[in-house]
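A protein chain is absent from this complex, but the other protein chains hold their places.
Labels A, B and C are assigned to the chains in the order they are written; within every chain, residues are numbered from 1.
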Amino acid sequence: MTIRVTVWGENVHEQKNKVVAEVYPRTMHGTIAEFLNREDGIAATTVTLQDPEHGLTAAKLAETDVLIWWGHAAHGEVKDEVVERVAEAVWSGMGMIFLHSAHFSKPFKRLMGAPCNLSWREAGERERLWVTSRQHPIARGIPDHFEIEYEEMYGEPFGVPEPLETVFVSWFQGGEVFRSGLTYRRGAGNIFYFRPGHETYPTYHQPMVQKVIANGVRWAYNPEGRLANPTDAPNRPIGKTLEPLEERGPRLHHDGEAGYR
Amino acid sequence: MTIRVTVWGENVHEQKNKVVAEVYPRTMHGTIAEFLNREDGIAATTVTLQDPEHGLTAAKLAETDVLIWWGHAAHGEVKDEVVERVAEAVWSGMGMIFLHSAHFSKPFKRLMGAPCNLSWREAGERERLWVTSRQHPIARGIPDHFEIEYEEMYGEPFGVPEPLETVFVSWFQGGEVFRSGLTYRRGAGNIFYFRPGHETYPTYHQPMVQKVIANGVRWAYNPEGRLANPTDAPNRPIGKTLEPLEERGPRLHHDGEAGYR
Amino acid sequence: MTIRVTVWGENVHEQKNKVVAEVYPRTMHGTIAEFLNREDGIAATTVTLQDPEHGLTAAKLAETDVLIWWGHAAHGEVKDEVVERVAEAVWSGMGMIFLHSAHFSKPFKRLMGAPCNLSWREAGERERLWVTSRQHPIARGIPDHFEIEYEEMYGEPFGVPEPLETVFVSWFQGGEVFRSGLTYRRGAGNIFYFRPGHETYPTYHQPMVQKVIANGVRWAYNPEGRLANPTDAPNRPIGKTLEPLEERGPRLHHDGEAGYR
Partner (left out) sequence: MTIRVTVWGENVHEQKNKVVAEVYPRTMHGTIAEFLNREDGIAATTVTLQDPEHGLTAAKLAETDVLIWWGHAAHGEVKDEVVERVAEAVWSGMGMIFLHSAHFSKPFKRLMGAPCNLSWREAGERERLWVTSRQHPIARGIPDHFEIEYEEMYGEPFGVPEPLETVFVSWFQGGEVFRSGLTYRRGAGNIFYFRPGHETYPTYHQPMVQKVIANGVRWAYNPEGRLANPTDAPNRPIGKTLEPLEERGPRLHHDGEAGYR
């Protein structure tokens, strides 16, 4: 059994910004796919914003077990139609990992139903991530804390729903904290938000960060088959009730009707 | 201190369907506002789908502490722009109660980020609601269970995120169950979903149901002032850090920049 | 990799009650171990209340990945010292499944910190379990609902903490509901409560029930090594801080002290 990962990269700053191009000569999404492909049981490919339908056709999503999303400068260019398709894939059971600035990506905001805002500072400061849920699958092999020497700061309050579990909390040199590893479920899909990864720093080259993301992939993966119609609201007609039941009172709907949406 | 409630009514079946008009001669939203106005410390008004901007102007939302939503046949007619305005009001601290078929309303789906689907049957069957969180503020004065003799069935699985707390679970005569009272928080706003209320039955005339909705209003009300800019993502500039910090490494952003969205 | 399961059986009614002995000629714990041993990757053994230290020596717990607990008539005979040992094993990462009347067992009450009470009726009535979290690992291969024709009723309110996730809710013929599949984490240990299994009915012979328990074993299993000292509260001495720090102010403790408990 192999987990099929698709890494979605915005691919803007890698092309336009010299610093980013130097830190990630094989692009950010390329780097992420590369280290995932070194893991047993994971097969990662990449798609980008610039691909037709941003690379996220129905066919591609159907063969994606876990989708990883990195975006920053061009959130607004992602088509709403693709966002809905991604949300439906999550509801049907696709796992999803949102990295760093993807907190403001359209699919994350769509799935959270919340502002997803935070405070921030770009100063190359030290971040230290603390595990808050010991032996959580996403913290597998991770010590109680680890450091990223150069990172952008994200600070609380972080405008997200209360998670299923808080896995990491970050300390920042400038005095802020941030819940940097959070888990959610939407429909049949597992969602993991992981904070680190500003594009001007070599965060995704760091082994501990790579390990968390690989752990996240395994955690988010739902081995069950994908739900065919994750938004269906089936009528259970009166003739077929599980317990004997006689119809009473007035009705709006006819038997077998689809109902209002 | 008075809690200002706005009851939003779709107001379609009350006008077009004889049965509904007879059960709710003063409309559903009118009925809900009426019993809330009999409560100490609650002042309720109504607006409808047919009002300009569906009655939900920025001014109206600004003076609404808790918004109650009932819709069914015309979910699709609610303008997306109003939906966003409502979501922002919730994030800024407005409480919100979604009743019955509002599980498929645009604002509920927007705030949940989930399919919000379920199974259903319109047979006038018996529903019995069980309290699952004793002495929860929303269950105040409610016995361990109470019955609604005629109701539409909603059945699990209910496609919503895991709630903060499950307050009621319903038993249905035909053999189904449903988590019929669920609490959420999105931004600074408290959200309560309450299942009963099919328009062809006199559910909202029933004292126990009225009590739950009044309790829900008090629970959802956030006495704090509304947040001015609930989606702001402020930059915390380097010169003003809480701890001494020296800038290091390359930058994408200029001081005081708004950041990407 | 094989998951080592220990099934703890109270083993009282199987010995004293003719009906139970006929329904479970190989005992309840024996039956549970038997069907688990037919699963790939699971190796189950049994211990009982009557064994020295109830079969739960430190050595046995150290080689148990998931402990399953069924008890009813003799909760009070379980030694507190063993209960503490079990709780510590859970905190260190051992998974645990509590079945049916184990809601009132000492280890469950110890790990929940709550009354764990409910209402009940022994009438051989129909129970129907509904999945409330589609495609949850514990619901793997389980349809939206399944029935147990003869069961004891357990009714809400169920006095447990709000779970991480509600996986099943039961419908009962007599008019009650119950949250019958609940997940928790305590320390590094995953806990699953599963309701069915009154000893006078053949519940654990039923394939769907067996599948849920096997799923529960896989879900509860934590592949990480066990934490050596799950209750340690280490001092982080001043000379070894992660950031430069000068001691200030008065002190109660000496360097390297164990602290109060």
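Everything below uses one rule, namely that contacts are C-beta pairs under 8 Å (C-beta built on N, C-alpha and C of every residue); 3 or more make two chains touch, one makes a residue touch a chain.
In this text, all values refer to a predicted model and were calculated from it rather than measured experimentally.
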Hidden partner chain, touching residue among A:95, A:124 or A:159: A:159
Residue in contact with the excluded chain [from A:17, A:57 or A:132]: A:132
Positions on chain B contacted by the hidden chain, ascending: 93, 128, 133-135, 137, 140, 145, 147, 164-165, 173, 185, 187-188, 222-224, 227, 242-243
Footprint left on chain A by the chain that the document does not show: 128, 130-134, 144-145, 155-159, 162, 164-166, 169-172, 175-177, 179
Contact set of chain C toward the excluded chain (per top definition): 13, 17, 19, 72-76, 87, 91, 101, 104, 110-115, 117-125, 150, 153, 155, 159, 161-162, 164, 173-176, 184-187, 198-201, 230-238, 241-243, 245-253, 259-261
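The criterion applied here is as follows: only the chains that are shown with their structure count from here on.
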Angle (degrees, nearest 5) of the CA superposition of chain B onto chain C: 180
Interface residue overlap between copies chain A and chain C, same or different (over half shared): same
Chain whose mean Cα position lies farthest from chain A: C
Chain A and chain B, separation of their C-alpha mean positions in angstrom: 27
CA centroid of chain A to CA centroid of chain C, Å: 31
Where chain A touches two or more other chains at once, by residue number: 164, 173, 185, 187, 242-243
